[in-house]
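Comments concern the structure below.
Missing here: one protein chain of the complex. Every other protein chain is in place.
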Amino acid sequence: MPTLNELAALLGAEVVGDGSVVIHRMAPIDSAGPGDITFVANPRYLARLKDTTASAVIIKPGFECPGLAMLVCDNPYLAFAKVLTALHGQRPAPRGVMDGAWVDSTAELGEDITVYPGCVVGKNVRIGRGTILYPGVVLYDGVEVGEDCLVHAGVLVREGCRIGHRVIVQPGAVIGSDGFGFAPDGRGYYKIPQVGIVVLEDDVEVGANVCIDRAAMGVTLVKRGTKIDNLVQIAHNVTIGEDTILVAQVGIAGSSKVGNHCTIGGQAGLAGHIKIGDNTMVAAQSGIMSDLPAGQVFSGTPGMPHREWLKASAAVKNLPSMRKTVSSLQKRIEELEKLVRER
Amino acid sequence: MPTLNELAALLGAEVVGDGSVVIHRMAPIDSAGPGDITFVANPRYLARLKDTTASAVIIKPGFECPGLAMLVCDNPYLAFAKVLTALHGQRPAPRGVMDGAWVDSTAELGEDITVYPGCVVGKNVRIGRGTILYPGVVLYDGVEVGEDCLVHAGVLVREGCRIGHRVIVQPGAVIGSDGFGFAPDGRGYYKIPQVGIVVLEDDVEVGANVCIDRAAMGVTLVKRGTKIDNLVQIAHNVTIGEDTILVAQVGIAGSSKVGNHCTIGGQAGLAGHIKIGDNTMVAAQSGIMSDLPAGQVFSGTPGMPHREWLKASAAVKNLPSMRKTVSSLQKRIEELEKLVRER
Partner (left out) sequence: MPTLNELAALLGAEVVGDGSVVIHRMAPIDSAGPGDITFVANPRYLARLKDTTASAVIIKPGFECPGLAMLVCDNPYLAFAKVLTALHGQRPAPRGVMDGAWVDSTAELGEDITVYPGCVVGKNVRIGRGTILYPGVVLYDGVEVGEDCLVHAGVLVREGCRIGHRVIVQPGAVIGSDGFGFAPDGRGYYKIPQVGIVVLEDDVEVGANVCIDRAAMGVTLVKRGTKIDNLVQIAHNVTIGEDTILVAQVGIAGSSKVGNHCTIGGQAGLAGHIKIGDNTMVAAQSGIMSDLPAGQVFSGTPGMPHREWLKASAAVKNLPSMRKTVSSLQKRIEELEKLVRER
């Protein structure tokens, strides 16, 4: 395990106190003990440090913690993540293609990969160096997976889809299922073959039981660095920009385009064929039915600027009392009218 | 690959121009090149044909495309789907029960099937001619799957459920999970065994990671030709009619009945024990809590006729300004009352 000095070198952070202490574990303030490092990102929680028996704390400049070694840096939350990676983020040693995995002889396998039992790898699949396929992963014919990916158990990738480097896919996600396309034929629905693919660029993360449909023709595209939470639905021919966040249970209908650095809140729905600008936030459970400009926050169904929505939903709550006001006004006007006419 | 004349014969369409050209691929207008066929379903996009180097276009009667062979027909969108099927929809040659598949000796297997590695087929299962089970499909005891089905990777079908002919199930779908039924026993919940099944009739399509629960007693039924998008939840004892469309992330609670030719929009929720008439549309994200008549469009939570909802949601957006109006009216009335009384 590393010393506090070693962690500081890794982070480019400053040590205050004994840098030779060996750190075994990251732990929350309340449960940290000797050998643990903890962190304070929010000054509100500084008081809790008094009682801790932790060995060190990650903290912003300008604070004092008597008796506690400090790792001082500008972004304790990011430092916390990096220390956690240093302490707990080791990749297991590669195990090769294990007994009980079925790999087609035409597949091209990089070095230092692991393919667990129960995986099925189709024809002409390419798997990059250092990638791990956990048990039960299925890669249909022609799939490409880049280097240093973690493809968790039960992930199912259909024919021809392409996954970049350092992509993480949580268990049960489906990549490349048929888009939902049918042509009415007068009686019912005729299936439109979905002959496109899905492309996930580098550093994308895909949550558990997510569904990303292949394009009808062309590509359903998730760009570099985007993170997708569990149970999200991405329909055919959608494009998601770079470094965008899709929170759990979001649904995005066909051919819509979401920009870079957006955040789409949980359970929100986006209609098809719309365009969301860069740096836009959509609140949880919103229903967005038309294009949204860049850099703003939207809420509600149909979506509106968040401030408008706050006012509108406060007003909805007060509607019953407003209704009473309106009927009392109605009565007072009737009386006034009577009075005025009588004179 | 077929010639344009051969495709025309297949569709019952008319060729204008050189019918002997060989078609290799369907492509969107913008990316189509020599050897490709493209299509124009919407006259708005006709102008784009000027610059195309495609070999042919599928188009309605009454248009001219100098220098481009035309496949003329009344329903270009349907023709597009059929040409796509002709060009790209070939089923792979059957491979039988492959090494690494586990099939119980009591299972009845039709001719020309494929069972990929990682599949597990239980006792007394019946699989019809031409059906493909992709890797990792699990059929519990007593399951029946009809002819020419595509059951994609990781689909899980529990005991006794029955699937018709030409059914397509996308990866990860679960058919026949226990309905959510518990009897309060004074302290907590006592599980009610779910002893019914799921029946999917012919030509149904089920999306990725969909869940269709088995009936408590009897049958959860999805009728002929109905198409279900990804991540939809269908509870126990539900009946879905024929040729109905359930868009992604819809949830339908127990014992409800949806009619024929309905469309239920994405993320909509239907309460339990209600009945939706034929040809009814429910807008995305609606919450339907009571029966709906046939042939109309409903929106909102609770659901209301779509036109009402449009007015109501416009009014909600204007609520804050209406609120100001009401308080200004209130003041004016007070002043009037004062004035009138003073006289």
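We call the chains A and B, going by the order they appear; numbering starts again at 1 in every chain.
Please note the rule applied: a residue touches a chain if its C-beta (ideal position, glycine included) is under 8 Å from a C-beta of that chain, and two chains touch if they have at least 3 such contacts.
Note that the structure is a prediction, hence the values are computed from the model and not measured.
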item	value
Hidden partner chain, touching residue among A:D243, A:D278 or A:E308	A:D243
From A:G118, A:G160, A:G181 or A:G218, residue that would touch the chain that is not displayed	A:G118
Residue numbers in subunit B that touch the chain omitted from display	102, 118, 120, 136, 138, 140, 154, 156, 158, 172, 174, 177-178, 180-185, 187-193, 195, 209, 211, 213, 217-218, 231, 233, 235, 249, 251, 253, 267, 269, 271, 287, 301-302, 304, 308, 311-312, 315-316, 318-319, 322, 325-326, 329, 332-333, 336, 339-340, 343
Contact set of subunit A toward the excluded chain (per top definition)	26-28, 31, 75, 77-78, 80-82, 84-85, 88-89, 99-100, 116-118, 134-136, 152-154, 168, 170-172, 203, 205, 207-209, 224-225, 227, 229-231, 242-243, 245, 247-249, 266-267, 284-285, 313, 316-317, 319-320, 322-323, 326, 329-330, 333, 336-337, 340, 343
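In the analysis below, only the chains that are shown with their structure count from here on.
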item	value
Turning angle required so that subunit A lies on subunit B, C-alpha fit (0 to 180°, nearest 5)	120
Centre-to-centre distance between subunit B and subunit A (centres being mean Cα positions), rounded to whole Å	26
